[in-house]
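Taking it in order: structure first as structure tokens, then the write-up.
Only one protein chain is missing from this complex, and each of the others stays in its spot.
Moving on, here comes subunit A:
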Amino acid sequence: MNTEEIAERMPPGLREWLGENASLAERIGNGRPWAAVLGAPDRAAEWAAGCEPPARETMMLIVRRFAGLPFEEDKLLQAAAEEGRWTGAETRVAMQRLRADGILFAVRKAWGDRLFYLPSDMVGVWQRLLLPTHSEPVAPEREADIAARSSDYRLPLSLELLHAWSAVRRYGLPLTAKGAPHKAAIAKIAAAIRLEGAALAALGFAAVGGDPTPPQMALALDLGLHAGVLERGKAEIRVKPDGAARWLEGTAAAIEAKLASIVTLRYAGQDPALHYAATAVGMVVPGVWYREADVAAAKPGSPASQAIGTWLEVLAAFAWVDRGTLDGREVFRWMIDPDPERAARAAPLPDGLERYEVLPDLEIVVPPEVPPGARWALEEIAERASSDVVSLYRLSRSACERASRQGHTPASVAALLEAGSGAPLPEAASAALDDWFRRLGRVEIAETALLRVDEPGLADQIGADAEAAALLAERIGDRYFVVREGARKALEARLAALGYPPSPPRSGPADPGGDDAAETAAVDAGWAYRRQILSFYELDPTPPASPDELFPGLNDVPATWLRQPRAYHASTIRELVERALHWGTALRVRRKTGEEGPEWITFVPQAVSGSSEGWQVSGLVRGAADRDASDRPPAASRATLAADGIGELMIVLPEAEPRLRTID
């Protein structure tokens, strides 16, 4: 779920307590909508600059381990424990802080289980802030030494999709009763896609119910449905003209970047390691070569490095990156600018570059910068001859026939071509259009309502009635009239008024509406199965937990246990240790002499064992050295303290959100 969806669905309770957050309140007070406030990168940056280490590192942990996927609290605590940096208590307090600050959200499942998640569109923002990469580009003078990894020419994904969607528009895509596409239609549409299915394995495409849709087509359908270019009816998938127009608005570069962003969120977002890799790859400067391992800051063969490799393979298949090798190491560069905002802000193209050219030999040369909207229109009126760095289309008789079926005339085709090319049509092209269209659209088989009269005299009489005549389009022969479109009811009434109530029709055309209306309000329009769709669940309006909720029994323990270290009786010491263990928090302990290491330690208990006399507690000793700036697991040392080795001690509770604090 992204910030926009959250803002749309935010229950009043959630809105109320989030509004108490000073930073959010200030922004909302300035009239900014919730979606803009929750998704504002500047707010994220401000938060990251001022946050406490546990919250910051909890965020880092969430970004790395869960990305935008939902998780249960236990899973995060387990991840935190694995990395050993913060206590469970600290992590839980950090989670409450993240919720209070409108960074982390929750939904409530059935049975009251809670799932936490970062808004999907913010994961990348957080990764850039908290886990930036600092890769050095390949020196420009070394670029000539880079050997390409693939010799295949690939089309940008936006073009592959446009071709697939255009095939859906041209051939239709009927579905079986089970919702799978017909095989013949699959073949036609799959033929329009050059992208190899194998490249999509990393995206984890799983076709619905084992249908035979090949992965590349499933991708085209999924993105088409998601983008609103396609819609799913009961018996077919079809192009939604207004949706297509909306999607295709903008420059080629902007649409490619928009697509890159969707692909990252929608597919890489299904796998935290992949999402992490995708975001890291997205941080480098477009057009510049980088060493792949540098971007991941990972050891060769490590999962992070593998995820980078996997993701780059996908990006290369989409023609978004170029990969090569330099000195035996893998390198890559972006061929597009994947940042939608930057791409939208890009300087305007040199004059004419965004236009195609219609040549006198009826070929149309379409450079990559031509806006996809113009290409989409061209797909309807011309034959695509080849797709490469530039695409070539041809005007042809059969394309004109197709265009004519879509309501085009020679004038509309010429106008479209002149608008797209910014020049008058070559003489040969306009002559060809005139020739081809001359015989098109001159005859039509129409379904229409017919008024049949039993004898010519009555027909004359009806024709002479001004009101009835206005409802009739044309008289055919002496006993028949064509009824104007939509005038049937009125004509029936008029005929009845004239004293000739019409007989019911012997048989009528089927009601054209209603049988295949598009499914509305799909929770997640798309084709591919996605792991977890949060929008099924209600947003959790419960405020962040108070300290006594976080630490059950907090009000029952003596305040001194939490205030300062003291010496206690052995049984009380055990009580303190067990309480700390229960809360998942640390103890401040003075070790009795004879032990190695410092006298005062912060000790995170993990297990108590032994009898009442000779019990012992094992756990981690948190050292000052742990507190470095990296996000790597600390080198905490494991220790076991015997009951008689424990001197003064206290329970260390992380500082909870003051607003919610109930005890001091």
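Methods note: a contact is a pair of C-beta atoms (placed from the backbone, for glycine too) under 8 Å apart; a residue touches a chain by one contact, two chains touch by 3 or more; residues count from 1.
The criterion applied here is as follows: contacts and distances are computed from a predicted model.
Choosing from "Cell division protein FtsI", "DNA 3'-5' helicase", "Aspartate carbamoyltransferase" or "ABC transporter permease", the protein name stored in UniProt for the chain missing from the display reads "DNA 3'-5' helicase". Among A:164, A:343 or A:577, the one in contact with the hidden chain is A:343.
Summary of contacts with the chain left out: across A:14, A:237, A:432 or A:651, the touching residue is A:432. Among A:369, A:401, A:418 or A:492, only A:369 touches the chain that is left out of the view.
Taking the complete complex into account, A:148 is the one of A:25, A:148, A:450 or A:642 that touches the chain left out. In the full complex, subunit A touches the hidden chain at residues 148, 150-153, 253, 285-287, 322, 324, 334, 336-337, 339, 342-343, 345-347, 349-350, 353, 357, 359-363, 365, 367-369, 388-390, 397, 426-428, 430-432, 434-435, 438.
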